[in-house]
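One protein chain is absent from this view; the other protein chains keep their places.
Letters A and B mark the chains in the order given here, with residues in each chain numbered from 1 onward.
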Amino acid sequence: MKKRAITLFINGDEYNITVDADETLTQVIRNQLNLTDLKHCCGRGECGACTVQVEDDRYPTGKKIINSCLSLAAMMDGKRIYTVGGLEKGGTLHPVQEAFVEQGAVQCGFCSGGMIMKTVDILENNAKAGEAEIREGLEGNICRCTGYTKIVEAAKQAGKVMAAGK
Amino acid sequence: MSNSRILPEFELLAPKTMSEAVDMAARYGDRATVLAGGTDVIIMLEKNAVKPEYVIALGEIPDLDYITYSKADGLTIGALATAYQLVQDKKVKKKYPALWQAAASLGSPQIRNAATIVGNILRASPSGDCCCAMLALGGSVVLESTSGRREVSIDDFFIDYGKIERREDEIAVELKLPPVEDASTSAFLRMTRMTFDLSKVSAAVSLQMSGKKCKAVRMAMGAVAPTAIRIKKAETMLEGVTITEKLLSDVAATVSRQVKPIDDVRSTADYRREVSGVLAKRVIKAACNV
Partner (left out) sequence: MSEYSVIGQRIPKLDAREKVTGRCKYAGDMRMEGMLYGKLVRCWDYAHAEVVKIDFSEARKVPGVVKCLGPKDVTRKNYNTTIMKLLVPAVFSDVFGEIADLNIFNARVKHQGDVVCGIIAKTEKAAERAAEKVKIEYKPLPVIMTAEESKKKNAIQFTPLKPGNLAANFPDSFFPNNEYGWNAEDGKTVHQKFKDADLVVEDTFYVPRQKQVQMENHAYVALYDDRGRLNCWTSTQMPKLVQNLIGELFELPLTRVRLVQTPIGGGFGCRLGMIAEPHACAMAMAVPGIPVKIEYLREEDWVASESRASGHFYVKAGFKKDGTPVACYGDYQVLKGGYYTHGSGPPFCTAAFMHGMYKWQAMGCKADIWFNNMVPFGAYRGYGNPENTFGVEQLVDRACNKLGIDPIGWRKKWAKGIGDESWLKGVNFVSSGLDDCVKEAKKKIGWDKKKKQYANQKGVKRRGVGIGIMQHTSGAWPMLLEHSNVIMRLNEDCTVEIMASVSDLGTGAHTAVTQMAAEALGWPIDDVHLKCCDSDVNGFDIGAHASRTIYCVGRAVMQTAADLKKQLLERAAQNLQLKLEDVEFAEDKEIVCTWDSSKRINCRTIAEQSIYSFDDPATGKTIGIPGQMVAHYSDFVKHCSPPFAACCAEVEVDIETGEVKVLCLSNAHDIGKAIHPPSVEGQLEGGAHQGLGYILSEDIYYDDKGLCLNNDFTDYKMFGASDMPAENYVTLVESAPDDIGPFGAKSCGESALMGPIGSVANAIYDAIGIQITDAPVTPERVLAAIKKNGGVK
């Protein structure tokens, strides 16, 4: 097939679309669906700017983190996908977003979407993740501005909130 | 040289069964590329390093992501089993630490969630961490075609840089690793520039020990030759003798002589030669827990 009709559920919204076989999930989300909260940077799974969570029932949280640039959209039919644009609920930021704001973990902001999704995934798996676990978990997401210090601090802060909320 | 964020145009084939998949492989041969986790193939597409007419994506074939272990048959890893799954598997961690460590250091969390172990072996990169680990552990790659299945020993699988013992009409369905005995142990170590990185030198060893004496050994190194390689001279030195500091120094020197690394952007031949001995020594120590 050169094209495929698929259904994507992005942040809970259903999209019935036809995609080109050779298009990545990043391209479809950004260019076809116009959801630009998802960033494109390296296109090779190295920078993490395009990080999303995808439903996968083999995982304890029911979700896994992937680089959307390394997924063919045509192979994602029926999947539930979560991007940073869906984290805010009813005007309230997700604890990770809140912590990024409070700790000053955002500088230029270009990596932030992917970085926040990664942090959410780390903490959904283990809200009590320690510094080393957080840092290892953040590998695969590049930030050129912060030196990661405040991102790690934000993750710790959010972890406390999320652990208390459970 | 790549200059495009757009993947080349191709026809996507999404077989629902392995027999459909091997039919497609038979029909399209070298005009098709097989895609599993995508973490290598999509990058190669993006770089225009491959320009297939057809991409056979295995993702919709059910039940290919198995990792099973039995005392009789050893470890079997299905074509869609990811590095993440392997790292989660406690049996693998306990019985095949070299492979577990290689899978755990593969790429980033995102990459490990998508990349398959079989894919890492099939990529056959000289720096492929699972290639190095599996070469040390021994085992085979199971290939399927319309004419049935065949098993290729990992020792015969890597032919040359980017060349593997797989015909165009074959699809790799699983990896088999031999059962491990209680006294066996293994380890994998690598050197990288950064944590999230490709290996510039890697080493893996599996040992069957009797006290401090080595009964049997397989040793492999990565990124020091066109493919991951066995270091048979070192194995000979170790087999049947007690492991001492002196022996390890001799092994290190032998390894450094035996490897044939190159200069590239990640390191130099001189350096790789020098540290491959160090790494060999350290990986044996790590395996023996000394």
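We take it that a residue touches a chain if its C-beta (ideal position, glycine included) is under 8 Å from a C-beta of that chain, and two chains touch if they have at least 3 such contacts.
Given the structure is predicted, the values throughout are model-derived calculations rather than measurements.
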item	value
Absent-chain contact - pick from B:S70, B:T236 or B:T268	B:T268
Absent-chain contact - pick from B:M44, B:A104 or B:V278	B:V278
Touching the absent chain when the full complex is considered, from B:S4, B:T17 or B:S147	B:S4
Positions on chain B contacted by the hidden chain, ascending	1-6, 9, 191, 193-198, 265-268, 270-271, 274-275, 278-279
On chain A, residues whose C-beta touches the chain left out of the figure	20, 30-31, 34, 36-44, 46-47, 49, 83-85, 87-88, 93, 97, 100-104, 106-113, 116, 131-132, 134-136, 138-139, 141-152
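We adopt the following convention: only the chains that are shown with their structure count from here on.
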item	value
Distance from chain B to chain A - Cα centre to Cα centre, in angstrom	29
Residue ranges of chain A in contact with chain B within the complex	1-2, 4, 21-24, 27, 40, 43-46, 48, 51, 56, 58, 64-67, 69-72, 74-75, 118, 121, 136-137, 139-141
Chain A contact footprint on chain B (complex, rising order)	5-14, 35, 38-39, 42-43, 45-47, 55, 57, 59-60, 65, 84-85, 107-111, 113-114, 195-196
